[in-house]
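Left out: one protein chain. Kept in place: all the others.
Presenting subunit A:
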Amino acid sequence: MRHNINSDIALTHIITRKRQTLVAALGVTLGVGVYLFMNSLTSGFSSFSRDEMFKNSAHIKIYKDDELSQPLVPSAGSGHITVIVNPQVTTLSKKIINPEQLLSTIKQQPFVVNAISQVSFDAFYNRGKAQISGDCSGVNILDYDAMFKTSKYIVGGSLNRLQGNLNGIIIGSGIAEKLNLGIDDNITVTSSYNVVKVMKIVGIFTTGSSLTDNAKSYMNISTAQQFIKEGPSYVSNIFINIPDPNKSEEYAASLQQLTPYKVEDWKTTNADVLASGKTRDVLMSSIAMSILVVAAFGIYNILSSTIAQKINDIAILKATGFAGRDVIRIFLMEALIMGLIGTLIGLIIGAVLIEIMSNIYMGGPVGYFPIRFEPALFAKSFGLGVFITLCAGYFPARKAARVDPVEIFRK
């Protein structure tokens, strides 16, 4: 291997100036460590809250939206606009017509991972005089489980017992507790259409979210249709899962081509939650980023002072035949070494912080703090740490490359 004199010189500078190297590296360590940690925090939390969302809502849902009354006669020619003063919602029913066919068309789309239909209605759970209001979903429970992993939350009974059991119901643990009911007990369910049925509890679930646990129940589709006095062709929602939830807008758009009903992706449904999440992410990233930038200034400073002190050496090197680009390489290499040392230690520190954080129990539905080792974030922090030190090193290095040896020797 040919000896590289540039890296030789850079290494010697680094080694003979251990203290400065360490100070510069520690700046980067701090920056990279905090960057990695904070991004892991936000990323862990985002994916946690997204998982929470996907517990009950699919990537994309199709439903019949309310429509406003439209003029029967279109505006005749320009200059005239036909308007309805005080238009009304004209939706008579929320029903999707011919849902079977729509569902099978959707399932034929190559990108659709899973699609199910659901009949939902507002329900009242009664036992004696006690009453709880909530909502009930009529679903094919096994298909539903495939999409929402409901079986994970079952604490009593089983999903299978609902299959084909038109009288069965699975309720949230909050309902069970309040009404003091257990598996195989009877529960009276009333709908707003005044249909009353006594159902048998075949399963109880706990998701950890009291909102769900205190209100939600599942039954078969046909039973739900009876509760709202509708026939077997009535469906209130179609839920669709896609391979990559991040691209839900595109998939929603192409599904919208297939149906006149409203196709809504989860981002639209959860826009408010996502927006506040995004605000939090941006906030955290900018704090982490500014710490990195400060670290970069450390490198810039130390390299600048190295160069100021070594200006005679630089002049000598240039006099003996080192070109400007060699000088740039020497000092960039120094920045890179400082940056690499700092970045690697920073990654270790970040990892330790993540490990500690992931062992902190938050309680409630969250459990342990939702933070994980994400290789992509490690790679990103590494890349950013190195990139930022190279940028910080480039400017002093370029200044060094422009040193005019004649000017130095005249002094």
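The rule is simple: contacts are C-beta pairs under 8 Å (C-beta built on N, C-alpha and C of every residue); 3 or more make two chains touch, one makes a residue touch a chain; residues count from 1.
The rule is short, and it goes like this: contacts and distances are computed from a predicted model.
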| field | Listed names "RsbT antagonist protein RsbS", "Diiron oxygenase", "ATP-binding cassette domain-containing protein" or "Ring-1,2-phenylacetyl-CoA epoxidase subunit PaaA", with the criterion being the UniProt name of the chain not displayed | value | "ATP-binding cassette domain-containing protein"
| said: I'm checking contacts with the chain that's been left out. Which of A:N194, A:Q257 or A:T320 qualifies? | reply: A:T320
| said: Considering the whole complex, not just the chains shown, which residues of subunit A touch the missing one? | reply: 2-3, 5, 8-9, 12-13, 16, 312-313, 315-326, 404-406, 409-410
